[in-house]
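With one protein chain removed, the remaining protein chains of the complex are shown where they sit.
Coming up: chain A.
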C-alpha cells in the first residue's frame, strides 16, 4: 500500500494510491500560481504593457530581453502563460486504473493526464463536478486562446539561465515541467472518459476495491472518497466544508473507522472568517459605488460567486444599491447561472425545499429577471452597448493574467474611486497586482475560503477517529509567515504522516483477512461442532474458485464412478490421485474409556501397561499395540488392514478434527 505524491500544492492535490493491485489517482489539481510569473494577456492592445522594457542582466547582457520584461521592479515572462503540472515521472501514469475527482477545482489537470500519458482507465466524478469543471476548463481555454501570443518563451527555463534571474523566477520549481494550456478537443476527450457517480454510490473496481463518493459540503457535487476493501478503509478528504452555504452538508459519519485518512484541501486562509469576509465585501462594495466608483471582483465563474450574489440579493435594497448594474462576464456566465439551478439534489436542505415549490434554488434567477444582474460572454458585443458606470463587474481570471479582468484592471486601475475586491483565495493578491503597479485603484482583500480550518479539523478527527492521518507537509507545521501560531497545524495522535511533492509513502496497515463466499450446498454439508462455549468449528474441504478477485468455495465434485469396463486394471490405476489432506487432530484419549470401547467392539484380550508418558494398550492375539500419550497415539500392527481401520476409527472417535 503506497501513496505517490505528485503535487506539492495542498489544495490542488494529486496523489496515486496503490491499494490491493489497483492503482487509483486521487484528484489531479493544476497549480496555476505559475502564471503569476507571466505578463497579463490584454484583450485590447495595451500601450503600457507593450512598451515595457526588456530585462537586462547585471552584466549588461540583453539576450533575454525578448522573453523577460521589467515592470515596476518585477520581472515577468512575456509569453503564453504556463501551468505547473503534477509530477509525471514518479510512476508510469499509463498504469493508473481509475481517477477519482473530489471537486471541480481539483480536476483542472485532467486533460494532461488522460491525453498525454497513455492513460486508459476510467475517471469517476459527480455530475455537477463534471459540468462545472467543464465550464472552468472552457473559460480557461477560451481566455487564453482568444489572445494569440506569437511568442513562447523557453530560454529563461534553462537551468543555467534561471539561476541568474531575480526572485521569484529564480526559485520557481520544476519550470521544465510547465506546460501551455490544453485545447478544447483535449478537454472534450478527457471529459468523455468520466463516468458519473452519485453520493453514497458503491463502485466496484475489479472486484477488489470499492470506492464511494461522499458529500464534502464544499461545492456543488464536491465529494470525499472512501476507498475500501472488506478489511481496510482509506478515507480521502479533500476540500470539505462544515459551513452552511449552498451545497449539501458534509457527510462525516461515513468517514468513521478509517485505517488511514488522507487529509488535503484545508482552508488557505486559516485566520479569516468567511462570514466576516462576506460582510467586508458587501460594505466595501457599497462604499465604492456610493462614491461613484466601480467595483471589480476577479472570480471563478462558479462557486463562491453564487453565495456572493445571494448576499447581494439580500443586501442591495437595504444598502440603496437597487439601481447599480451588476455584470457577470465570462464565456460560461450564462451556462454557470443556468446549471446552478438544476442540481437540486446536490444542494443544501433549504435550497432543495425551494425546488419542491417549485422555485429556482438560487435567487440570482430573480436578479436576472429584474435586470439587476446581467451576464455577457465577453466585453465585446452587447456588453459595450449596455455598459453603464458605476457598476459592479464579476469576471475572471482571479490570477489577473488572462480573461476579461485584465481589461478592467487596465481601464479602472488609474482611478482611486474604483475598487478591486479579491475574494478567491488561490492567488496572493499582491503578486496578482504586481504587473499593474503603480495603481491608484483601491485594493481590498476579502478571501472567502469555506474549507475546513484547523479547529474544525481537530474536531473532525476526534469525531471520526482514524488510525492514521496522512497530509501534505504544509499542515504539519505552522504557516511560514506565522511560525508562532502552533494552532495553525494539524494536531493528532499518532502524529500525522506528511508528504511532499515527488515522495512515495508507505501507508501503515496490514491485511490479515480476505472475503470468501461459501456456496449454499457446501454450507449445508458442513458439520459444525461446539468446541468451547460460543465457539463452533467445522472443517472445510472445498474447491477454491477465484475469478475477478472474488473467491468462492464450492463443494468438491463427487468422485467419478469407476468406469464399468472389463479392462484389466493395472496396479498404477489405484494410486491415490492427489494428496488429499486429512484434518489435523486434537484432544486426548482417556485410557479407561478407550479400553472399554475396545472391549465393546469384541477385543477380549486387552492389556494395559503404564509408561512414563502414558499407556500402552496391547491386543495380544492380534500382536498389536497402541501407544497412548497425551498428544499422540501410535498404532503398531501387522498388515491387517481391516483391523487397522477399525482401530483408527475407534481412536478418531475420541479426537476432534480441525
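Here is the rule we go by: a contact is a pair of C-beta atoms (placed from the backbone, for glycine too) under 8 Å apart; a residue touches a chain by one contact, two chains touch by 3 or more; residues count from 1.
The rule is simple: contacts and distances are computed from a predicted model.
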Checklist line | Chain left out of the displayed complex - its UniProt protein name, from "AL3B1 dehydrogenase", "Integrator complex subunit 11", "COQ5 protein" or "AP complex subunit beta" | finding: "Integrator complex subunit 11"
Margin query: One chain isn't shown here. Among A:91, A:502 or A:542, which residue touches it?
Written below: A:542
Next item on the list: Just name the one of A:50, A:94, A:176 or A:200 that touches the chain not displayed here.
Entry: A:200
Notebook entry, point to check: In the whole complex, what residues of chain A lie against the chain that is missing from view?
Noted result: 127, 197-202, 212, 230-231, 334-335, 338-339, 341-345, 352, 355-356, 358-361, 511-521, 523, 526, 528, 531-532, 534-544, 546, 551-553, 556-557, 571-572, 574-588, 630-639, 641, 644-645, 648, 651-652, 655-656, 658
